[in-house]
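Every protein chain of the complex appears in place save one, which is left out.
The first chain written gets the first letter, and so on, giving A, B and C; residue counts start at 1 in each chain.
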Amino acid sequence: MIIQLIPCISPAQEQELNKLLDSLQIKVMKVSAASATYLVAVLKQEIDIRKVGELSGVADVHRLTDPYKLVSHQWKVDPTEIDLGDGVVINRKDFTIMAGPCSIESEAQIEQVVANLVKNNIKIMRGGVYKPRSSPYAFRGLGMNGLKMFYKACHAQGIKIITEVMQVSQIEPMYDYVDIYQVGARNTQNFNLLDALGKTDKPVMIKRGISGTIDELLQSAEYVFSAGNEKILLCERGIRSFEHAYRNTFDINAIPILKEKSHLPVVADASHGIGLRKHVPKIVLAGLAAGADATIVEMHPEPEKALSDGQQTLNFSEFDKLVAKINSIKEILM
Amino acid sequence: MIIQLIPCISPAQEQELNKLLDSLQIKVMKVSAASATYLVAVLKQEIDIRKVGELSGVADVHRLTDPYKLVSHQWKVDPTEIDLGDGVVINRKDFTIMAGPCSIESEAQIEQVVANLVKNNIKIMRGGVYKPRSSPYAFRGLGMNGLKMFYKACHAQGIKIITEVMQVSQIEPMYDYVDIYQVGARNTQNFNLLDALGKTDKPVMIKRGISGTIDELLQSAEYVFSAGNEKILLCERGIRSFEHAYRNTFDINAIPILKEKSHLPVVADASHGIGLRKHVPKIVLAGLAAGADATIVEMHPEPEKALSDGQQTLNFSEFDKLVAKINSIKEILM
Amino acid sequence: MIIQLIPCISPAQEQELNKLLDSLQIKVMKVSAASATYLVAVLKQEIDIRKVGELSGVADVHRLTDPYKLVSHQWKVDPTEIDLGDGVVINRKDFTIMAGPCSIESEAQIEQVVANLVKNNIKIMRGGVYKPRSSPYAFRGLGMNGLKMFYKACHAQGIKIITEVMQVSQIEPMYDYVDIYQVGARNTQNFNLLDALGKTDKPVMIKRGISGTIDELLQSAEYVFSAGNEKILLCERGIRSFEHAYRNTFDINAIPILKEKSHLPVVADASHGIGLRKHVPKIVLAGLAAGADATIVEMHPEPEKALSDGQQTLNFSEFDKLVAKINSIKEILM
Partner (left out) sequence: MIIQLIPCISPAQEQELNKLLDSLQIKVMKVSAASATYLVAVLKQEIDIRKVGELSGVADVHRLTDPYKLVSHQWKVDPTEIDLGDGVVINRKDFTIMAGPCSIESEAQIEQVVANLVKNNIKIMRGGVYKPRSSPYAFRGLGMNGLKMFYKACHAQGIKIITEVMQVSQIEPMYDYVDIYQVGARNTQNFNLLDALGKTDKPVMIKRGISGTIDELLQSAEYVFSAGNEKILLCERGIRSFEHAYRNTFDINAIPILKEKSHLPVVADASHGIGLRKHVPKIVLAGLAAGADATIVEMHPEPEKALSDGQQTLNFSEFDKLVAKINSIKEILM
């Protein structure tokens, strides 16, 4: 059950509400998001929700059968848009493209990428400065210095930044330089990190776990929303299967299913989703056809020399062709 | 290694070739397909293939690193087209649509479906008369009587038929009433069935195994080709994964990978690929965007009353909208 | 629902029973097995089974919630024993060992294996003469000649034979030379083959499909039983997963689950289950500890020279040590 409170609920109204809930033995979690305040409960018995709805402090009340609540489509019919400011909005109408290298490597690299984004009228750049790596001996990213360099180059051109945050202690230092925090596939169920990101006011893109179910992804988003942050993007990036002819099995089915279950926007990460450069454009287009709101794509001036993920990264010419193709069909498909 | 023989090789030329192969200790399988005759060998050591190519009975010779040979793109660059006669050809240019019910149920049902195919200018109807069912107590199809009924209604309207064959002894009785034999996902590695279908001259569509790898699907196609039948379609229909929010995990990645590895046409079975009626059209479009040559879709006058697979079957109005959408984008995507 | 008929039911009794079933709109399948005759129905509504039980031709009647019926533990509490004659019985008490090469290769090979079985007091030899192979160019077995050679050597020493049958047309020619028909993992859902084996009176061991669920294995066994053959063994041989550090993921959990769900004996195929020779004995012991009734193990005089599966095949000394270990703990574990 989700109880949406009126904007300026009085202490007396709130007290009355709590009294009713207590009498019904319902425990709620209070969620203060930017657009509204909610009380959320996992109901264990049937109750007459009209009793709650009649109270003067209650704007609306919804019964939900989904295990996740605030991120469910059952109560919020309108799709959520993510507004990054300066006119950059992620929603279905535009099929937003986010692109850039796997890792931020150097000022020169950033500037070349920014220039190619500007040329293609792309407004969001991706790039990692904290890199989760299976081996402790691999390149782990340039850290805060890299991020500041990244920010400086993008800010000058009106480009927004999405980059991965790996742990709670990084959230605050990164805050001024980030437009979207990315939670990686290995951290999808790092509940402390999700909780802490729920307390910021910047958008959070959560990647599906390496073998995470669709419901687990939605529950992870619920962690962020229930801690107060309603600006969430869901990202399909491929799952682990028995097939090894490619890197991950891009779960195209997840796109319409996530759109059906949740009001949150869905991003297709085709680069990780197939992991093979020559096939990435086909999978981006498939994601668009399946109903994704946005895509995130790896692009690098010289993929062959990239410090990470070069084998799944487009060069500029491949990227330009993909953007042109997307522009030629997106209106028919949306 | 594939050795392509000249059309009218003489016994003397063939003997000379065999002598050379013997001296090189190479064992070959002779494959007489409609368009050419081949000798195929799995080489265990390096040989100088020019020695073979110089012989007068040899039209061409190819070295291949793939585990499958005749179905590989390494030696045959041109995509294979499947010609069903009467101007019905399956190839990338047209994004062929095959549609119809999971099971053939009655004359009335067939006629309604045929009428809707004609209306949409679709030339191939699917429909099962032998149904592989997990439980011995489930409906197993109408058998040969159903097939004859199916044929009669389609033939009158110039509609071609694709239907599943489950065992060797069915191949011959079905022959006169079938345009494409379908091998189901549970029979992808029924090697006796593949061998026997390789001896017919009708096209064969092989579905990928429930958890079959891409390479295994290509090896199964190799069984058919190496027995003499080069008219093969490969069908992606979803694989089994841990995710249970839908029926199967449609492996969108498999489409570009199969097109890269093989010259055979690739069919996207979106109905089994997601198993949820309302999302089937999205997955068909994704398949088209990813490069499939054709699609196979379940359609029924009243999906709610279908004897099998109703929950993944489109009704006529849903199907008509999908066809219109496909027609509006296929030229841009192909 | 399973209705067990009395041994010498009269036509009048049978007619009365059918009348009652008709009036209840229940469709049954009649199953005539060696030990009893059953009518099996998948009930779609609740009925009072006492009405059926009261009829004079009915020995017993059982309501079942499982999707499979005759193979379920719900109605048959006693574990099924498989009697191969001459005192060779497969049941939990003895932890039966079946061993031998992947492929039958030569008379000398068979004789060496038989000698080592006799030395270890093992009564059942495995060996393939029809080999399902992913590639059409691989060794496909010695066929009927190999089987006859196999039979001759085993028969002389009182050794029983288990070997794979790949298609319906092989069942009859193989009959005189086989004690247990094996259905391979690629044929677990070859329903025509299962049906046909249900009409023989020889035991059938069904391997779990490469990615088959436990319920699908039980349904496949139901095919055999419902066609009249109650002598069935279930074989766990590893499933396909994302892990590639070994050949298959031996599903140790399946053993206690199968024993809980069915009265049929369960065989642990550790050779395919891990696919690495040095670890096979550990997995056999784990299977015993988990409650398997029997094991099937690949053994060869010279695994390095085996025509197939050498990398998972024990040599004689490894096998002898394993047998000794099994003998030292089986009584404590059973």
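By definition in this document, a residue touches a chain if its C-beta (ideal position, glycine included) is under 8 Å from a C-beta of that chain, and two chains touch if they have at least 3 such contacts.
All figures in this text were calculated on a predicted structure; none of them were measured in a lab.
Under the touch definition stated at the start, the shown chains contacted by the missing one in the entire complex are A, B, C. Of the candidate positions C:L84, C:L288 or C:V323, contact with the unshown chain belongs to C:L288. From the set C:L21, C:L70, C:I239 or C:A294, the residue in touch with the chain omitted from the display is C:I239, counting the whole complex. Screening A:P67, A:G158 or A:P173 against the full complex identifies A:P67 as the residue touching the chain left out. The chain omitted from view is touched by exactly one of C:F191, C:Y223 or C:F250, namely C:F250. For chain A, the residues touching the absent chain in the complete assembly are 29, 40-42, 67-69, 132-137, 166-169, 186-187, 189-193, 195, 209-211, 215-216, 219, 222-223, 226-227, 240. Looking at chain C, the residues touching the absent chain are 211, 213-215, 239, 241-246, 249-257, 260, 273-274, 276, 278-279, 282-283, 285-291, 325, 328-329, 332-333.
Residues of chain B that touch the chain left out of the display are 211, 240-242, 244.
Note that in this section only the chains that are shown with their structure count from here on.
Look at where the CA atoms of chain A average out and do the same for chain B: the two points lie 39 Å apart. Chain A and chain C have centres, each the mean of its CA atoms, that are 50 Å apart. Shown for chain C are the residues that touch two or more other chains, namely 211, 240.
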